[in-house]
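In what follows, a structure is listed as structure tokens, so that the remarks can point back to it.
A single protein chain has been omitted from the complex, and every remaining protein chain is retained in its original position.
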């Protein structure tokens, strides 16, 4: 499989640069018969989009999806589904300086070293604009998972800088531009981000994703483990520097008698494992958490070099997110959903004759 | 690629159960002409092996590698290299109880749910015994990386329970059974593990791996990023619950002006990124860190169910590691080396015409 | 790799239906730095296009390629290259009857059985219109192969019904609408096809492809052999029912002393092998041949069933080729070129350290 494709059986191939004519994806392997309409992409794309609040980049894109193939009379046919979104709000002049120097902490330098050529407009292929198509593809995944397995994939912002939620309410998450689970804290967050923007700096974040309803049995040991594939999927998101399943790094300081999730026919006593044991889902909610670094595209000057190898100071003007983690919530959900549908198909390929196995812990 | 294979071009397929007749692997895609002899596997296999100190499981395996194919007159031929290790110290009776009940926090239940059948002897396929072959395969990877790119991959134990190193010295790492970088702390660690074993409990750990000498340019955006593939590789190791690249989760609380690694023609000013930007190596050391949970195979009774769905108390007798993280160091090194050689080959496939690109930061 | 993708390292993913809004492809893994412009696709697309002569289907498509990504300032950047062609000359009403019945000898019935739903307009995904994107993708492959290895891939029509060429001249091939290597026979062929069209019937064909300049060493035993991958690639073309390498089925009646290609330092004495031994190129021209069945879309009524399971007589109106093999020549060239560039990259991934090996037979 080529490196711009993702998933073994439910395969998503994305293409497009931040300021090229269009971005798009091809979804191959989708089960036939799934009802889908162009307007169904709008909700999640709007959640991910820039320019919806003052707290994200001010780039405004319509993000209108055109379905080019694979759907007939409103249903998937089993053939590849191509989705296309035209870029409309390109301002390449914002990026004039970037073409001749390398932003510190950015992919500018590494793309240049790898390929000997790069599209500098808005970061080209390394821009988070690419993640739009992940979210679009996951609309199909989420719908299929919900219809066939009652799986629900939801995410929220779990930390921004030093701030963590004081309370937790799923209902709150979708009612503020931060996907923050505590409504009371939202005004404080707004002040925090506004101050950060004024300072010209950025900050990191943590996003948690929870998938309810995943049946036991998904995941393929040893090198296609569910947690292994989630790790790869989540680490592929721009700015992600860490991935945890369940208790994650907290497990380092735990005892075995504390970490293991005891179980009875009335359920599990805890979920330190994050719903995955031995690389296979246990039937508990699958829980993953990611760390997003603060974006390196900031107004505070930083030392770097230019194409001629000369020292330069770099300031990134243009429209940027003070905290890229804010918009990462729907992207992380998307990657989890894409991993889950892929494993749902992989599991039934090998094991659909097995059927329900007793005893099953509820 | 099937799920017991790992790597796109340098592909390792492992097989074998903990208490079956043998474990083995097939390495496909190895460059031809690499000198290799059976005795070269001994060093790293001994580092990973049980029974070498009082602080790991007391299972004693010779771990003698037989090269079955792919090597002619001491050199790799480019055809698949099969390595075989016979299991010799099986004590299946230790696991009699496991066959009819599920250890809490273990893969027993999930394998049963997935396949409807499982080999309960010593955890079967889910045993860490499988990792022996990863270490064996990585002997070839490490050697090729050293010869062709002067890459060196080294790991150490960075935390055990609440204990972290007070000092750091690479030389110390190989001179104690814990891969601990501070020789002074070793006696205290010994006491700690002994006390833990007596208590019948286990504890988690953190392992860090550093790869020096990785040239800029390795890694394939978007879904074959170097960090994405490292995340998957490391998460596939038994008991791993979290993966970090560079600063990892610490980046959540950082500012962009702090996290970004400024650079000049005399080098980078820092390495918060862990040597990877945009999914591509930057030329700095590649740094990864993993969290290992405390093993669930402990002597303290835990509540679970049996095959009949009845409540039971489970105690895991037999030979187990009080801290599985101790032996994870060579395994983590192995996975990093396997990812690196795979990307070395992938990079030259697409980009070997590019040649060295100026300016290159040393 | 999903099933609408082709190639391991130079990967082409195609999408689109015959009468959907567009067809397109994503080319992933292309080496960076290759110069390419939209107009470079025109020549080969015109060779494949319908409506250019009276002897093919009268559908007229502009086949204007839009490059959506992966090219910056006229050069490939190493990121995925998306190509898009809008469909313009759709006449779905031509296909009204097809929606409710199955054309005998066509994919109508099998798509229906597999997916339970199908896009009946013009054959949907099973239409040869999909091959347009193979030809487009191969424009990049052919150019790279020519620039980097002086490889030239050329095809010709080697048989149509019972007619075989009386003479052979590469120059003649491009000067008639049949890709026929004997200019003298062209008027007779025109009469033959005209008569066939009047009769409402169709006829089969054989296409040969020759790749000059392929160096020795391309191809990966055992399951990625060069001939194995060519066989799969060529068999995937619509209507192909057979593939030969070198002497192909003629080898059944040969003796070993006759078939083996003797060799000296002045070259090979013959090329019965078609340039491939043990799945690896020998340095001789690579020669492949394919059999194309007569299209089942004909005006002569045929017995079939409809959606209700009732017997029907099917007549395929609309615009069809009396001999689909005529336009298959550039498609077969395209598939050979795509296999060759993929193996060029795969070979250098594993073996680029090997360098030129003596003795090399010229």
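Read from first to last, the chains carry the letters A, B and C; within each, the first residue is number 1.
Keep this in mind: a contact is a pair of C-beta atoms (placed from the backbone, for glycine too) under 8 Å apart; a residue touches a chain by one contact, two chains touch by 3 or more.
Predicted, not measured: the structure shown is a model, and the values here were computed from it.
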Among listed residues B:11, B:56, B:101 or B:176, the absent chain is touched only by B:11
Just the residue numbers, please: which parts of chain C touch the chain that's not shown?
-> 1-6, 8, 14, 102-107, 109-116, 125-126, 130, 159-162, 201-206, 216-225, 227-236, 240-265, 269, 272-274, 276-283, 291-298, 300, 302-305, 307-311, 325, 346-347, 351, 354-355, 357-361
Chain A, residues in touch with the chain not shown (by the definition above) | 9, 29-33, 78-79, 148, 221, 345-346, 348-354
Note that chain B touches the chain not displayed via residues 1-5, 7, 9, 11, 13-17, 20-24, 26, 28-29, 32-33, 66, 68-70, 72, 75, 77-82, 84, 114-119, 124-125
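Everything below uses one rule, namely that only the chains that are shown with their structure count from here on.
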Chain nearest the overall C-alpha centroid of the shown protein atoms | A
Chain B-chain C contact: same residues or different, taking over half shared as same?
-> same
Separation of chain A from chain C, taking each centre as the mean of its C-alpha atoms, in whole Å | 38
With chain centres defined as C-alpha means, what is the inter-centre distance between chain A and chain B in Å?
-> 26
Mean-CA-position distance for chain C and chain B (Å) = 45
Within chain A, the set of residues that touch 2 or more other chains is 1-5, 14, 114-116, 125
